[in-house]
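All protein chains of the complex are present and in place, except for one that has been dropped.
Letters A, B and C name the chains as they come in the text, with residue numbers starting at 1 for each one.
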Amino acid sequence: MSGLGSWAARRLLLGGVQTVAVVLLVFALTEALPGDAAVALAGDQPDPARIAAIREAMDLDRPAYERLADWTAGLLHADFGTSLASGRPVTSYLSGAFGPTLLLAGLTVVLLVPVGVGLGVLAARFEGRLVDRLVSAVTLGVYAVPEFAFGVLLVTVFALRLDWLPPTAVGYGTDLLAHPAALVLPVLVLLSRPVCSLSRLVRAGMIDALASPYVAHARRYGIPGARVRYAHALPNAVAPAAQQLARTVDWLLCGVIVVEALFVIPGLGTVLMNAVAERDVPVVQGLAVVFGLITVVLNLGADLVAHRFAPRAEVAA
Amino acid sequence: MNGPGESGGTGETGEPLAVAEIEGLTVEVGGRHIVDGVSLRVLPGQVTALVGASGSGKTTTGRALLGEFPPGARVEGSVRVADALVGYVPQHPATVLNPARRVGALLHDIARTQVRELPRRDRRPAAREQVLTALEAAQLPDGEALLRRYPHQLSGGQQQRLVLAQALLLGARVVVADEPTTGQDALTRRRVVDELAAVAARGIGVVLLSHDLETVRALADEVLVMRDGQVVEAGPVERVWRAPAHPWTRQLLAVREPLADAARQGPRPEAVLRVQGLRARHRPGVEVLRVPELAVHPGECLAVLGRSGSGKTTLARCLAGLHRTYEGEVLLDGVPLPRSLRDRGRDRLAAVQYVFQDARASFDEHRPVLDQVARTAVRLRGVATSEARAAASTTLNSLGLSDESAARLPALLSGGELQRAALARALLARPRVLVCDEITSGLDTVTRRGLLDLLAGLLRDRDDLCLVLITHDLDTARLATRIAVLDGGEVVEQGPARDVLTAPAHPFTVSLVQSSEELAARSSGRLAGQV
Amino acid sequence: MQDYPGLRRRGLLAAASGIGALTLVGCGGSGSGNGSDGADGGGDGKPRRGGRLRAAFAGGGASETLDPHLANLFADVARAKALFDKLADYGDDLSAQPRLASGWEPNAGLDRWKVTLRKADFHDGKPVTAEDVLFSYRRIADPEKTFRAKASLEPIDLKASRAVDERTVEFVLKRPTAEFPNVLAAFGAYIVPDGSSAADFDKKPVGSGPFRFVSFAPGRSAVFRRNDDHWDGAPHLDEVEFVVANEESARVNALLGGQVEYAHELNPTTARAHEGKGQIEIVRLRNSAMQAFAMKTDRAPFDDKRVREAFFLIADRQELVDGALSGAGVVGNDLFGKGYEYYADGLPQREQDLDRARSLLKQAGAEKLKVTLDTSAVAAGFTEAASIFRDQAAEAGVTVEVRMGSKDSYWADILDSGTLCCYRSGAMPIEAHISQRLLTDSTTNATRWHHKDFDALYQQAQATKDSEERAAVFGRMQRRLYAEGGFLVWGFADWIIGTARTVKGVDRKAPANTLDWARFDKVWLA
């Protein structure tokens, strides 16, 4: 399929433009934030002379476009610049925080797909029956609860009342894998909303697919029920769900910020919030590049999956 | 079979045992009997045809053999089939092909159910072997490559053969074929007839649900004529054809008079619509149609004949202003028509009207039919709403659609009624050229005949009207005064209808006319031979 | 502090650096470590040696550093004081207590101070010398850099100052400074070995403090081990680990879940929920943070002292403490430094008096007054206090419009603009408060209090050697502020710390920022 090749190329190009746009937007917004790194660093001792000195030390007295140009030039040879707040390279921020976030997001996605799809198929199989109503009601209910509230609830119940799991990941540093128990609650919180939306989508898709003539045809020809559901109906329910999965990236980012703060996980979300508070523009930009790239790559992946499962449909680039 | 003896052999009577049997089947939905006391025997190697207009209950009867009933149906009577499963060939094979899976997926799953007894290790190659055999039997060579394709990458004919292959692979003793030839051109129909005949030749009982009488006549051994859920007449096909007992059968079988030579004599007036140097594209670079010269004269009916994919619909849409990516010109009274509808003024918009193949899809499902029809007069003739409604009502009545029906939403009207309404909608513009795109192809024989008569009447009554009939069907093309034959986007032949149909010049036209004649000959020949 | 995930401004240490002091004082207390004696006095039993204590602080994320001169946040200071020492530090009443300095002696003019060092060693075994002290102070005062303590060291003429011998430094001051020991205790004025560079602090910081460096991951954790050779006695703990948790709820949860033994900076409601429940111990450090509204005295309507007094009378302080601080604090009397050295506690407690407030406003021609109150979520209780005061003012016929500002630039924003704003300050000596905020040349004069006679009084105090006489001068200054100052000090917030029940020896009297606050060398695990 050469069409696929050119489609992917167009898609990649769009991804590049998206990333650039995200970076520019973020730069503009960070520049427009009231106060700068110097003011933020001066804190409650805003001695004007001190602020001016800090500003000079940080090179903030140079015009914004010059700093952007420098930064972009550095980016071309993978140099993300140095943090205004500490003078350490931005890459060290990113690499240090990438691990925990990747672990959280990766675990979430790895669990999200089987759990979301499984629940959706289960509900669709028993459409209108007790199981379906139960799954639908629970997913709807959990979907309506924002992460922060859900996190507080889980911690209160499972960590503080029942004492089954550690309430935070304090002190575990980046080596979270060595403390799997500390990952349970954060991943559960991150999973909550995406699982609900995914399972609802899969359920709807499955109900349509199960009622379709081709599924009736497969049944008619004696294909066992489970095989009909998973091998013949499910692929058709996956295409819209795959698109949703890509949009989940956005949620994961929001969720990661909340979850990292709630459970004290030193990941990208924490770095982001600190950097915004410190007006540490290079770090914010570095993160924007990373987030932009991740979003673009995952969107691309999801589109590919959708392309695979809905080969007929023209997937909009 | 639950009954005595096994299927396939011969019973005590010496008669072959039925592979499927329906006795006193009654299907009731919402208090209405859609099938009422139907009995039927399907013999191995024989083709049993159910004919009747749409809504006569033939599809419900056929589906009953598959063990499928409409939701909420109350069913009485018994349906028995040989213990092997029943194969099914739907009218649109694409609907039963899973769009998200490769062609091989379902075939392998079916084959797997066949090879359960084998040791685990041997199952895979055995299944593969069986699949390839079945594909070959269904006249699908190069099976390996085919298995890796997606359904949308296959042609319609391949899809249909694929569905047949599935039935063969299943080891079906009965195959139900639902309208396999409806809407197909002569070449395709002949091919389908061959395929189904081959299936029957394998000792499989074929149940053919069709309103394509020519196909039925060419293929069937037994025929059951259905009307309103009941079998009004049954018997060997030659008997039914030769001596139809029931008046409905007679009406169904009545042979249409070939259109009297409608070509008017005398000097031909200047062409109303003329196409010059038309080259139409779909996507950039993909040219689908080349028409150097084509003209439609007043009072004339031009048939554009071609198979699907020949570019005939694109031509129609270029004329109507619905397809805009073309070079060359479409001239109305010698003046070029703008490519886009938006740029055609009210008069020119009204002058060329278009009737869609899928009448149902061409109506807004939320508004009553009458309202929608009347809008033509409002928009294109500037008539007040009340006046327009009256005009619409008159036109609809003249086309045989009552005010009561017209006041309904489109969903409550039948396909034939909607097609009439669509015609009325176009006629209300008082067009000079009416482009009809395959408007009869989805309809059953009786309805289609009615519609064609209507068109013929229009031509007679309105001197200023000319028709462009887009069709794959030679029968329909007989209505025309002139015929243009399209193949692969090229006009391969055009001329007076009689000449084209009786003495085709281009090899493609020749093959088209021949297969149609062959089909007819075969059915009559069969009848003759069996008599 | 507000508890938005991550968005929160980290616990910026309310400024504690006194810039300069102009008069002299008699020897600012002698004896050593009397603060720590108090720490042991809580009936906690006999100290036990060993164990590792994990302490959770709000931190600075990946930008954190162990450079003690860059310390800016509570977490930075807690880590710095574990690794390093200052020459002096603040006692519970914010008077300077000798640390590495064993004593100090001014000349008669109070502008030359001889400071003797006690015998102490750095972690690498080298002794702490006068050269180290001068190196550290010169590093801080480097004009190229912007270390926070630079302003505090401004009174010292470092060029003229010299090492008299190995353990004696002679500081030459630019003007008489009676409260010079406060400079030695200044926030961030830690003594580091001669020749230390920024890179050293990140890799392997060497100090003279009670703990030695083990490991450090910015924004996550820092592990320190006991320094058996510390001059003030070895710590009881084997190890201390500082972990960072910016969310208050996370710190509480970690404490409740047994993941840390010490949680710094908790909410009053958390304290109420767990106080006396037996699960954890709540420690309230009184008088830690002044809570105030700052009125700009150089512009209308607050350039009229009757309006200022009316505002003093509008405030129902108890309601503010109950509402904005959830009761975790005490009412203020419009003066900074309750319980600190020199605090004028003889003045009558001001109460709400709306009638008098109304009549004062009438006299000032400011009936139907409308003012904008700047606030921000930058510190706990700010927005609450603003809305409570708005309601109180409404009763006196004053319309207060609350305006929310950005919390990241709040302190810079309110310095010059607006007329009325929420304000708070951490613990510092009263002298430092005055010199930083109430003199004509003060850099952070948020009330725009410019009075030559007031400046003169300050200089008089700094030049008065006798401490009683000096106290009298500070008393006069405070009476003036009480009558017509720009700070409406309505309360002093407790600083709340949670500890596991096994943690003993935590000082309960030291305000935040003082010597015994977050001091882990005197703590042990039972």
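One rule holds in what follows: a contact is a pair of C-beta atoms (placed from the backbone, for glycine too) under 8 Å apart; a residue touches a chain by one contact, two chains touch by 3 or more.
Heads up, the rule we're going with is that contacts and distances are computed from a predicted model.
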Chain not present in the shown complex, as UniProt names it (candidates "Sarcosine oxidase subunit gamma", "Formate dehydrogenase iron-sulfur subunit", "ABC transporter permease" or "Multiple resistance and pH regulation protein F"): "ABC transporter permease"
Among C:V214, C:A273, C:A456 or C:A472, the residue in touch with the chain that has been omitted: C:A273
Contacting the left-out chain in the complete assembly, out of A:A49, A:L102, A:A149 or A:A226: A:A149
Residue, one of B:R324, B:R430 or B:R462, that touches the chain absent here: B:R324
Residue among C:T116, C:S359, C:S387 or C:Q459 touching the omitted chain: C:S387
For subunit A, residues in touch with the removed chain: 14-15, 17-19, 21-22, 25-26, 29-30, 32-34, 128, 136, 140-141, 143-149, 152, 156, 193, 208, 211, 247, 249-250, 253-254, 257-258, 272, 276, 288, 291-292, 295-296, 299, 316
Interface with the undisplayed chain - residues on subunit B: 1-3, 7, 21, 64, 67, 69, 71-83, 320, 322, 324, 340-342, 346, 349-350, 353-354, 356-358, 361-366, 375-376, 379-380, 422, 425-426, 429
Subunit C residues that touch the omitted chain in the full complex: 2-5, 7, 248-249, 267-270, 272-274, 319, 322-324, 326-327, 377, 383-384, 386-388, 391, 402, 404, 406, 408
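One rule holds in what follows: only the chains that are shown with their structure count from here on.
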Gap in Å, rounded to a whole number, between the CA centres of subunit C and subunit A: 40
Centre-to-centre distance between subunit C and subunit B (centres being mean Cα positions), rounded to whole Å: 90
Subunit A contact footprint on subunit B (complex, rising order): 66-68, 85-86, 88, 90, 95-101, 105-106, 109-110, 113, 150, 152, 166, 170
Touching residues on subunit A, where the partner in the complex is subunit B: 213-218, 220-223, 227, 231-232, 235-236, 238-239, 309-312
Complex interface listing, subunit C residues touching subunit A: 4-10, 12, 14-15, 17, 54, 56, 60-65, 72, 144-146, 148, 150-151, 217-221, 241, 243-247, 249-251, 253-254, 256-257, 259-260, 406, 408-409, 411-413, 415, 425, 443-444
